[in-house]
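Quick one: this structure, given as structure tokens, is what I'll be asking you about.
Every protein chain except one is present and positioned as in the full complex.
Coming up: chain A.
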Amino acid sequence: MVDQPRGMTDLRADGAMGPGEAAAEGYGKVEGRTQKQIVWRRFKRHKLAIAGGLVLLLIYVAALATPVIAPYEYDESDFTAINQGPSADHPMGTDRLGRDELTRVLYGGRVSLVVGLGVGTFVTLIGGIVGLLSGYYGRRVDTALAGLMDFVLVLPFLPVLLVLGSIFQFSAFTITFVIALLLWPRMARIVRGQVLSIRNQDYVQAAKAIGVSDVRIAFRHVLPNVVGIMVVEATLVVAQAILIETAVSYLGLGIQPPTPSWGNMLEDSRTTMTTQWWLTWFPGLMIVLTALCVNFLGDGLRDALDPKAVE
């Protein structure tokens, strides 16, 4: 059948890579590269995703190390420096109680990131499992689970959050849990739809004809073909969760002051947006930056996980 360009293969085997590397990619050495390596190679080509991933990593490291690197305490007031703009002492300025804005942005980030990552994980797990079951087994299971999804989907989002918030006093963990419980059905629906179409593909039929077990079919044949779409949806969910937490805190029912979150910091600065711009801009920028990075990362992952993606 297709003949190998032997020369190229040999070149690559010698480790001599040059401008021809990209061309050799499709036809070159066949053995020796594991799945992980292949995915990683493709991911590396996605510059925006790399950048997004790095920035996100930086944000996460900063959040983890906040107690060490933060210059002040988040509730430490300095009444000699109220409402000051950015300066050497306070790189992001201070708020009306003389608290250091940089410190508060760092601490606020911890909340937002816990919520974002937490909701993303939860939603992917619940939505993925429910969608897989619902799509793969169909019939009664599907009817029951689809009913549940519809029920959660029609719940008005903000009112439910606000009511629960006024009853329970959200902490970072409870709000993560509640947002995840409200967000999973969309993931489940997407997965379910995808599974429904994959279930009838010939390769699944072929696996059945071979005698492959249901569980193995679900994990070897169905899941890998859904993963791309799940990753993208998960990153959207992460960004969305961060924004929802922000919104709820902005409305005063999320994370309660003095604990800062990007949301309640925005809310705090609402009235002073024109005069003390730094109080709005820094938490705002962080929200946008985080959400963007997560989305870029998702794009890159999706492409890297898809073997059909153009090299």
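Rule of thumb we're sticking to: a residue touches a chain if its C-beta (ideal position, glycine included) is under 8 Å from a C-beta of that chain, and two chains touch if they have at least 3 such contacts; residues count from 1.
The working rule: contacts and distances are computed from a predicted model.
*Asks:* Which listed name, "Dipeptide ABC transporter ATP-binding protein", "ATPase", "Methionine biosynthesis protein MetW" or "Putative alpha-E superfamily protein", is the one UniProt assigns to the chain that has been left out?
*Replies:* "Dipeptide ABC transporter ATP-binding protein"
*Asks:* For the chain left off this view, which of A:90, A:189, A:221 or A:302 is in contact with it?
*Replies:* A:221
*Asks:* Given the contact definition stated above, which residue among A:87, A:166 or A:205 touches the chain not shown here?
*Replies:* Hidden-chain contact among the options goes to A:205.
*Asks:* What is the set of chain A residues that contact the non-displayed chain in the whole complex?
*Replies:* That gives, for chain A, the contact residues 1-2, 4, 26, 30-31, 33, 201-203, 205-213, 216, 220-221, 224-225, 307-308.
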